[in-house]
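This is the structure I want to talk about, given as C-alpha cells.
Omission of a single protein chain aside, the complex is shown with its protein chains in their original locations.
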Amino acid sequence: MFSTETNKNLPPVTDILFKQKKAKGLSFEKLGELLGRDEVAIAAIFYGQAQASPDDIKKLAEALELNEVVVANDLGGFPDRGRALEMPPREPLIYRLYEIIQNYGLAYKAVLNEKFGDGIMSAIAFSTKVEKETDDKGVDWAVITLRGKWLPYSRF
Amino acid sequence: MFSTETNKNLPPVTDILFKQKKAKGLSFEKLGELLGRDEVAIAAIFYGQAQASPDDIKKLAEALELNEVVVANDLGGFPDRGRALEMPPREPLIYRLYEIIQNYGLAYKAVLNEKFGDGIMSAIAFSTKVEKETDDKGVDWAVITLRGKWLPYSRF
Amino acid sequence: MFSTETNKNLPPVTDILFKQKKAKGLSFEKLGELLGRDEVAIAAIFYGQAQASPDDIKKLAEALELNEVVVANDLGGFPDRGRALEMPPREPLIYRLYEIIQNYGLAYKAVLNEKFGDGIMSAIAFSTKVEKETDDKGVDWAVITLRGKWLPYSRF
Amino acid sequence: MFSTETNKNLPPVTDILFKQKKAKGLSFEKLGELLGRDEVAIAAIFYGQAQASPDDIKKLAEALELNEVVVANDLGGFPDRGRALEMPPREPLIYRLYEIIQNYGLAYKAVLNEKFGDGIMSAIAFSTKVEKETDDKGVDWAVITLRGKWLPYSRF
Amino acid sequence: MFSTETNKNLPPVTDILFKQKKAKGLSFEKLGELLGRDEVAIAAIFYGQAQASPDDIKKLAEALELNEVVVANDLGGFPDRGRALEMPPREPLIYRLYEIIQNYGLAYKAVLNEKFGDGIMSAIAFSTKVEKETDDKGVDWAVITLRGKWLPYSRF
Amino acid sequence: MFSTETNKNLPPVTDILFKQKKAKGLSFEKLGELLGRDEVAIAAIFYGQAQASPDDIKKLAEALELNEVVVANDLGGFPDRGRALEMPPREPLIYRLYEIIQNYGLAYKAVLNEKFGDGIMSAIAFSTKVEKETDDKGVDWAVITLRGKWLPYSRF
Amino acid sequence: MFSTETNKNLPPVTDILFKQKKAKGLSFEKLGELLGRDEVAIAAIFYGQAQASPDDIKKLAEALELNEVVVANDLGGFPDRGRALEMPPREPLIYRLYEIIQNYGLAYKAVLNEKFGDGIMSAIAFSTKVEKETDDKGVDWAVITLRGKWLPYSRF
Amino acid sequence: MFSTETNKNLPPVTDILFKQKKAKGLSFEKLGELLGRDEVAIAAIFYGQAQASPDDIKKLAEALELNEVVVANDLGGFPDRGRALEMPPREPLIYRLYEIIQNYGLAYKAVLNEKFGDGIMSAIAFSTKVEKETDDKGVDWAVITLRGKWLPYSRF
Amino acid sequence: MFSTETNKNLPPVTDILFKQKKAKGLSFEKLGELLGRDEVAIAAIFYGQAQASPDDIKKLAEALELNEVVVANDLGGFPDRGRALEMPPREPLIYRLYEIIQNYGLAYKAVLNEKFGDGIMSAIAFSTKVEKETDDKGVDWAVITLRGKWLPYSRF
Partner (left out) sequence: MFSTETNKNLPPVTDILFKQKKAKGLSFEKLGELLGRDEVAIAAIFYGQAQASPDDIKKLAEALELNEVVVANDLGGFPDRGRALEMPPREPLIYRLYEIIQNYGLAYKAVLNEKFGDGIMSAIAFSTKVEKETDDKGVDWAVITLRGKWLPYSRF
C-alpha cells in the first residue's frame, strides 16, 4: 500500500496505523462501525486526509492498541488535505477515478447546471461511500457514491 | 457553457448541438428518454466524449431538427475522449470533483483493495448518473453515482 | 486591457462590452449601480467569469446600447469560470494578489482553523469588493475585501 | 497542520513553535496582542513567512517558554518567503483563496485600473486581517481584508 | 540498475532482492520458472509494480534465502504501481518504448477501433513477455508482446 | 477519430485520407495489403507518423481516388514524428498503452539487460503489428507485438 | 524580430509599429528623444508592455505616420504586461538575462537585505536603461541599469 | 536567509559561511574588500554560485576563522551554477528581478539588437554590482548594474 | 518536414523557402556553396533560426527565384531563435541529440572544466557542421561537430 517509505508526503502515523490494523486483523469496515463513521472516512484518517475528533482518536487508539496521546498528537490537528496524492495519479486504480472526471467532467457540469442552476456540488459538505455489487453472472461491480450539498453562487 | 469559442479542443458540432437543444427547449433528461440513455451520456455525446450509435444519431437529429448525415459525420466515428477538458480543471464545479479524487483517492484505493483484492474499478465497463435530493430543511444535494466492473489483475 | 486578441480563452463578447463601455463613457461603478451589483461582479461578467441574470442582461444591453438578444446569447448561459486567466498570473497587478496567497496562505489557514474549526471559506457563497483609501499623507491604498460563508467539513 | 514532517520546505522551528503554542494553550490572537501584531502576521512568522523583530523574538520566546537565543537563530534573519506553500495549493481551504484570484483576478485588475490608473496594489507595503462574522441566521462568515499601498508605474 | 539510492520512489526491498538475486546467481527467467510466472512479472515484483501471492513470497524467500516474514511485510500488500518510474522516462531503453507509444499511439487506436469497435485493450486483464530472436545475419532482435482483454465501452 | 479540427498538430491531409477511406469503405488491413505494408504502418502514414514511399503514395492515391500530386505534396517529405499525440495521452485507449510502459518499464529494462546486455531495443529498426484473438469463452483479446533490433552501447 | 506571426501573445499593433519604424528609418533612441522617454520604454510600448500616455500616442502617431485614433485604440488602455514573453525565455539574448537572475538571484537578495533590510526593490517604481561601452581593446560591452525604489515590508 | 534546511540544492558550506559571517559581524562589503572582489560575487560564492580562487579561499578562511582545507574542499571545485534557486523564483525580492526580465526582455532585445547587431550580452564575461541611492525626499533606491561583453553571432 | 501547418511557431516564410528549394531541386549543400555558408546555417535560416545578411538574402532570392523584397522582409530582421522547436523534442532524430546532452552533459562539463578551467563553450561564437562517413562495412555514420569559443568567467 502507499507508505511513507516511498511517499514522503504521508504523515509518519500512516505506517503505524496500517501496521496495527493488520496486526489486529481489523477491516476499515469494522473500524468504521467502532467509530460510527464510514469506512472511506476511516481510510482517509489513516492517510491524514480527514479530521479525527477526540472521540475518534480515543476509539481508534483502543481498537489499534496504540497510545492515545501519541495518536492524538499525530491526528489531533487540522489535516492538510490534498498533498498526499500526486496528481495526475499514476496508480492505475486511482487513475481510473481521475479519468472518469476527465472524460465526464464537462457532462457532469452540463447536467448539474441544468438540474440546479449556477453553482457547485460541495466537496466539504460532502459524504461518500463504496459498495460492492455482484450481478447475476457473478461479476463484481464497485459502486462509489458522491453526495454533496448544492451551493448556488451568491449574487453580489 | 463550454463552447468551441474559448475551448479549441471541442468539436465544432458541440456548439450546434447546444444551440439546437436550447432552441427546442429540450433538457438532457428529455433527450435521454428519447434515446434510451442516461442524461450524463447525452451530455458526454454533446462534448464528443461518448460514442453515439447509428440509432442515437438518428433520434438526436430528429429531436434537434438537424440533418442526420451532418450529425453522423460529426458523431459517427470513434470519440477521442479525454482531450476536451484541461486537467487540473479550473472550472470551480469540475474542480470540486477533481478535489474529491485528490483528497479521497488513497482512501478509495485502500477500501476497494480491502473489499475486492488487487485490481481496479473499470472506467470503461462503467456507468454513472446524477440525482437531485432535497433534505427536510429544503437544502438541495447532488448525488453522483459511479458504477464500474471490478477487474482483477491477471496473474502472469 | 486583456482582450481576445492576445487571450484566446476570453469570450468574443468581452471585446464588444469593453468597446461599448468606453464609447459610452461608463465606469464599472456606474454599471454596478445600474444593475444593482458590485462593480467587481460587473467586470467579472465582462470577462465571462460571473453569471448575468436575464434582468442584468437587459439592463446591460440598454446601458451599452447593444442588442439584447446578442448579449443574451453570449452571457445568458452558465459561465465557464477559471479559464480566462493563466495561472500563475504573469500580469504584475494580478501576480501581487497571487503572491499574497502564496506568502500568507498557510497563515490564513492556521488562523481560520483556529477561529472556525475544520472547514473552508466558500468561494461560491462569496462576495468581494474593492475600495480606495487615501491616508493623511495623500497616499492611496487599495482595500480588497473577501467575504465567504464558512463551510465545516461534514462528518461521515 | 502543515508540519515539517510532510513539508520539507518549512523551517524546523515551525514544529517547535506550534508544539509550544499548543502546550501553552495560546491562540494566534493572544500572541498577536502580546507582540502588538496581527494574528495573521504571527502565523506567518510561525511558518517563516514574515520577519520577526528582535523585540518580537524576545516576547515570543517568553510567551512560548523557548530559549530566546535559539528562537533568534531561527527567526532572526531575513525570511525566504513564498517557498513554504506549493502552488497551485492542493489544500482545500487555501485552494479556495487561490480560486478567488483565478476567477476574479481579471475583474480586480479592471476595477483597480479604473479607480487608480496604471499600477499595482503592493503586497509589501501591505497588511491583512481575518474576521469572523455571524449573520442573523447564525451562519458564520469569514472576512479577509487585503490592504496595500497603490504604486503607480514610473514613467521613464 | 535502478536502485533506491538514486530513486526515492522504489521500495527499500528492491535493493535487497537485487542483491540476493546477484549473490545467488539467479536470472529472472529462472525465478519465473520457480514461481510459475513470467520473468517480466518477477522483475515487476522486484520493483514493487506487481503483486506477489503468499505462495510467490514463500518461493521467492526460499530462492533468495531471505526471511519469509520480512519479504511478506514488504511485498505482501497491494502494490502502488506507477510511481517508481518517472515519466517521460529519461533512461534510453525505456524511452524507446515510450517513443513507440508516442509515435504509433494514434495508429494503434485507429487499427484497434477498426478491429474491435469502441473500447480499450485492458492493461489489467493483461500479460506481457519478452523474447530474443537472432536473425540469419546473427543480429539480435527483442520482441515484446502485449496481450490485453478487449473491453468495450458500456452503453448507459 | 482524432482529426485536425480538435488536434492542431495533425497535418491537414489526415482528414482527407480518413474521409476518403470511409467513402471507399476501405479498412487499414485492406490498404495494407494493397501497399504491401502492415495496417499499423498505414494508419501511421494517415497521421503523418511514418514515411510513404513514392510507390506507397501512388497506390494510396489510387485506392482512395485522390490526386497523386496532392498526396505526394502532403506525404512525400520526411515525417515529423512524435508531435501529433500529446503526452501523457488523455485518450483512454492510448493511455492504457502508456500505463503499460509506466508500470512495466523498469521490469522490461531489467529483463532486456539480463537477456541482451547493455543497450536498447531500437524504435527505428522496428516493426509492430496488432492481432485479434478470441478465447474459448468468446472473449476478445488484443495482442500487440513490438519487434526492434537490439543495439548494444558502443564502447568508446 | 518577435512578431505576431509566430507569437500569438503580441498585440497586432506590434507589427504595424515595427513596420513603420523601419519604413521611417527611426531608431528607438530617436523615438525616445521625440517622446521624452527612454528607448527601452519605447520598445516596451511597441510590445504592449508599457503604458503610452495620450501625448505619447500623439507623438508616436506623428513620428510613424500612423492614424492617431487607431494607435490610441491599440495603445490607449492599461497594458497587460508579462504575457508577451514565454518564460523561461528560449531566445538566447533574453535567456542570458534570465540566467543572470537564476545565477545571482540569491546573491542579490543577500546583498540587498544587508544594505536595505527586509523588503524588495520595486519593479513598478522603477526605471531601466541600456548603454554601450567600448573598452580600450575595441571590445563592446552592454551595460543594463535597473533602478527601483526600495520598499520595506510593512509591520502589521 | 536561504539555508540548506529548507533548500536541498544549497551546498552544506552555505550554512557554515553564513553562521561565521554573522558571528564575526562581517558584511559582504567588508569581505569584498578583503578579497578584492565585489560584494555580489562574495554572496554568490557563499551560495556556491561563483568560483573562489585559491587565494580567495585562503582569505575567506582567515576572515571567517574557518579551516582553510575544509573551505577549500567545499569551494575549491568548479561551481554548479544555476541549481540553487528555483525558477520561477517565489521569493518576492527575487521575483521582482525575474518580473523585470519578463516584462522588459523583449524591449531589451530590441534595443540591444539595434545598438549592437545580432548577438547577445554575455553572462559569463560579465560583472554586476548593487548600489544604494537616497533621493532628496529621503527615499532609498536600489540600483543594480549588469555589464556583459557583447558577443556577435559567428557567421558560418 | 516541419511546416507551419502543424508548427505555429515557424515563420510563414519557412514553407515558401522549402517549396521553392524542392521545385528548384536544390540541396542545402548547394545553397551553402552559393551563399558561402555551411549547409546547417542555410537550414537554420530556412527555419528562422539564423540571421541572413543582405547579401545572403539576395543570393537566396536568386537561387530560389523568389522576390528579393519579400524575402528581405521575412528574413532581414534579427531572428527570434529558440522558439521554433518544442523542448524536449518529440521528433525521434532530434530527441537523440537531446538525449546525448542529457546523458553526457555532466561528463562534458567535467572534461571541459578540466581542460579549460571555469567557463563555458560559447553557442554564439560558434559553428557547426554535419558530415557523412561510410565505414568499411558500408555502414553510414553521421558526424556532427560543435565548435565554440571558450569563455572564462570574469572575476569581479
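When the chains are written out, they are named A, B, C, D, E, F, G, H and I in that same order, and each has its own residue count from 1.
As a convention for this text, a contact is a pair of C-beta atoms (placed from the backbone, for glycine too) under 8 Å apart; a residue touches a chain by one contact, two chains touch by 3 or more.
These numbers come from a predicted model, not from an experiment.
Asker: Touch partners of the unshown chain, restricted to the chains that are shown, please.
Answerer: Checking the complete complex, the chain left out touches E, F, G, H, I.
Asker: Sort through F:Ala41, F:Leu60, F:Ile100 or F:Val130 and give me the one touching the missing partner chain.
Answerer: Reading the full complex, the residue touching the unseen chain is F:Ala41.
Asker: Mind pulling the chain I residues that touch the left-out chain?
Answerer: Within chain I, the residues that touch the unshown chain are 1-2, 27-29, 39-41, 43-44, 46-47, 49-50, 81-82, 84-85, 87-89, 91-94, 96-116, 119-123, 126, 128, 130, 132-133, 139-150.
Asker: Residues on chain G that touch the omitted chain in the whole complex?
Answerer: 88, 90, 92, 95, 99, 102-103
Asker: For chain F, which residues lie in contact with the unshown chain of the complex?
Answerer: Residues of chain F in touch with the missing chain: 37-38, 40-41, 50-51, 53, 78-79, 109, 113, 118-120, 122, 124-129, 151-156.
As a working rule, only the chains that are shown with their structure count from here on.
Asker: By that same contact rule, can you tell me which chains touch chain D and chain E alike?
Answerer: A, B
Asker: On a CA-centroid basis, which chain has its centre farthest from chain I's?
Answerer: Of all chains, A has its centre farthest from that of chain I.
Asker: Centroid of chain B to centroid of chain F, CA atoms only: how many Å?
Answerer: Inter-chain centre distance comes to 29 Å.
Asker: Averaged over CA atoms, how far is the centre of chain C from the centre of chain I? Could you give it in whole Å?
Answerer: Once rounded, the distance between the two centres reads 47 Å.
Asker: Which residues of chain A are in contact with two or more other chains?
Answerer: Residues 1-2, 8, 40-41, 50, 78, 81-82, 84, 87-92, 95, 99, 102-103, 109, 113, 119-120, 122-124, 126, 128.
Asker: Sort out which chains touch which and give me every pair.
Answerer: Chains touch in the following pairs: A-B, A-C, A-D, A-E, A-F, B-C, B-D, B-E, B-F, C-D, C-G, C-H, D-G, D-H, E-F, E-I, F-I, G-H, G-I, H-I.
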